[in-house]
Every structure is written in structure tokens, then in C-alpha cells.
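Only a single protein chain was left out; the remaining protein chains are all shown in position.
Then we have chain A:
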Amino acid sequence: MSTFLGIPRRHAAQEESPLRGALPFPKAARRELANDQLRRNLAHATSVIRSKRALVVDEMPDWEALRDAGAATKTQVMSNLPALLEQFEANVTARGGVVHWATDAQEANRIVTELVRAQGVDEVIKVKSMATQEIGLNEYLEDNGIAAVETDLAELIVQLGHDTPSHILVPAIHRNRTEVRDIFLAEMEDAPADLTDEPRRLAMAAREHLRRKFLASKVAISGTNFGIAETGTIGVVESEGNGRMCVTLPETLITVMGIEKILPTFTDLEVFLQLLPRSSTGERMNPYTSLWTGVTPGDGPQNFHLILLDNGRTNALADQVGRAALHCIRCSACLNVCPVYERTGGHAYGSVYPGPIGAVLTPQLTGMHGHHDVNSTLPYASSLCGACYDVCPVKIPIPDLLVELRGRAVDADRGRTIPGGWDAAMKAAAWIMSDPTRFAAAEKGLAAGRLVAGRDKKIKHLPFPGSAWTHTKDMPAPPKQTFRQWWKETHHE
């Protein structure tokens, strides 16, 4: 059961963007909850990954010390960001890379498009990257006549299925093997006709499909997991080898990096290369990690362009409370333990960043523009159970941040001329509770609640405005007697 209290009242359609869905979370969640297949797939996937993570974290005696180091490193990074970025830029440039800066998605997309055009190609290969999804790069390139081919298996499934990702790490987590086979048969021109739904056969079909592109592509686009200020080194962690293919074989590599991905020193990798894989895929180490510094003559791409992306990150940075959301290393551990995410899936959040961290990060990046903004509903997409904090490798206090953002959503609503249901209910409650006679009268009315409740002592349907509550949650039937009645009966003096 999903929980959202004090739902903002009015919703206007917002312009769709990779960081903003068309529907407020409660409506989108209701749509997703109707999909039984989705819930089965998600329940299976999240439980598998949760137990894998728990096993490899439990075997680390210094896990909490690593988390403390990771959290402190990120705090330092945020406060030294200008100096670290300048140092990073100087080192990338000194090693033959070209650094570009982009204030927003539009500017980043334009720079990438110009760089691709300069190479005279109309197809590029891509490493799975949240930054490029956040700016809608594939769509922008497509509008400019450039095909961007996703090479991560899950991203390929999403791309061929004309779908959107629903998980940071496992974008096709909402699809099962039969759905994947059907997508491949319908959309992959070179899929074998006798393709079964066995995961191994599906992976091999993807291998064949992408091999030709890897070997022939001149331009690749990647994101990055880390950028090391001290050395100008960039790192991409992955499993399949598609990342290595993209950052190794083409002549030109274009990397889009959020400005928060900086780490001060190469030594800091000793912390993050332990925290990330264990938190993310539940592995001791991901199969492949590629680290490169500018251009290495004779090895790998000989043209390297790095785009440093703001796109709302400085908004988040300016917010002293919300700044911690920028510490996120996109491991997705918080998604896999979240009871709300497990039932609604990623699409309900409307943003490329779903789950608990998405509910914090998305409104930080875009701002919450009052109750008309669907992103104002995201801080309510949580039961505040705290599991997300427990698993976060850099100890982001996600529940605290959600509560803070809820407070702001309510505050932003205070200026309304027409009071909403919440205000009206609170005012009515205040009037009743401020007078003993009125309160006693109201208590008598509670008996009616027992009539509404079914045999299981739960009220499942109330007329409006009570329906705003009972639409998503049962309400327990009132007790047989009130506290004051009980007191009178048991205290005779």
C-alpha cells in the first residue's frame, strides 16, 4: 500500500521532460498499481537484488567506516566544488581532453550534436548514462538526424520497446523474459527467428546485434561514475563490456558528467570502488571498470570531449538542506529496499530518477513550483520507513530530506485564497477540540463509523472528502467506546 499524506490539491499539466512526468505521483502510481505483471516482476527483481546486496555488505567488517568516509568525502566535495572543478578541468586539458561547460540540458545537447556532426556521422553508440537521460539527449539527437544506439542490454530493451527506463541500474526491471523476447522479435531486425525467452539466448541475440556497431562506430557517448580532480581521470563502471567497447574502440569519445561527480583524489577510489558495486548490483566488484585520463596516444579514442553539466545541480547546491541529495552516486540501493518503489515501479515518479533518491533529487533539480507542479507530489511518495537511509552507501538522510520537502510543499500552498481540504479539516478539528461540549458531541458521531466498517473492522470506502483517504488506505473502525467513556466506567469517585 502506498502512502501519501496531505496530497497537494490541484494539478495542472506540466510540460513533459525527463525530470517531470505528466501526472502527479498519486495518479501515476494508481495507473501503475493496476499492472499485475509489473508488480510481479518488480517484487521478484527487488527481492533478488536486496538479498545479494545484504550478503556482500555483511561480509565487510569495515562497511560502516567506508560509509562514513564516503559521506565525508562527498561533503568535502560540495564545499570545495569550484576549486575541484577547475583543477579537474586543468588536468583533463593538460592530458589532451577538451572540456565544455553546459548550464542546462539544451546547451549540453547542442554541444554534443555539434561534436557529433563535426565527425560527419549520423549514428553514435552510447554507454548507459543517467546524465544523458536526464537531458533527453537521445531524443534531441534524433530530432537532429542522429541515431543514438543504446548498448547496455537493459537500455536496448527499453529503446527497442519504445519505453522509458524504470530503474536507475536495471532500466528494464519492469519487463520479464517473455516481454523481452517479444520486443526483440518485433523490433530487432537481425533477431533470430527461433529466439526463445531464455535470458542467455536473449543476451546472445543482443551481442550479435550490437557487435557490428561496436566495431564500426566512430563516435561514442558516455556518462561517468567518477571524475578525479587531482589527476583528471574519469571512470565508468559496468558489467557487460559495452562500456569498455564505447570508451575504447571509437575515434571520438564524448562524456557528459554532472558537476557533482567529482572526487578529490585518486585515493578516494579506494572507498567508492568498494561502496558502489556492493550497494548497486550486490557484487564484490562489477565485472569491468574503465579509467582514462584525457587521451593516451595509441590507446583508445584520440579525441576526447568532456561536458560538465549543471542542469539544476547548482539549485540543489544552494539549498543547504537539499544539498545532500547531490551526494548520490546512483547505486540504486534505495530503490530496491523501498516499499513504495517496489509496488509502483519507476514510471510512477515521472522522472528519470525514481525511488527514494529520485523523490528528493528530482524536486531539487527542477525546483517545486507550487501545487501545480507534479514534482511537488514526489516528496509524498514515501512511507518514511527509513530503509533507504540504512542502505545508502554515502548516508544521505533521505527520509529527513523528504520531510523537509513536504514542509516546503505545504508552505508554498499557504498563500492560496481558497482553503484546501487539509486546511478546512484542520480548522474544523480545532473548532471541535477547543470546546468540551462540542468534542463530546463529535465523539457520539464516532459510533456511526462502526456501522460503515465491514466485518474486518475496516472502513474501505467513505464519501468525499473522506474518499481522499480511503481511496488508497483502509481506515480502522472506531473503538466501541471512547477514552472518556472508558474513564468514567473504570474510575468511580
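In this section, a residue touches a chain if its C-beta (ideal position, glycine included) is under 8 Å from a C-beta of that chain, and two chains touch if they have at least 3 such contacts; residues count from 1.
What we mean here is this: contacts and distances are computed from a predicted model.
Chain not shown in the complex: UniProt lists it as "LUD domain-containing protein", one of "Membrane protein", "aminomethyltransferase", "Carbohydrate ABC transporter permease" or "LUD domain-containing protein".
Summary of contacts with the chain left out: across A:283, A:400, A:423 or A:443, the touching residue is A:283.
For chain A, the list of residues touching the undisplayed chain reads 41, 44-45, 48-49, 61-62, 65-66, 68-69, 72-73, 75-76, 78-79, 81-82, 85-86, 95, 100-103, 107, 151-154, 157, 170-173, 175-177, 180, 199-200, 202-204, 206-207, 210-211, 214-216, 228, 230-233, 239-242, 244-245, 248-249, 259, 266-267, 269-271, 273-274, 277, 281, 283-294, 296, 298-300, 308, 310, 314, 317-318, 320.
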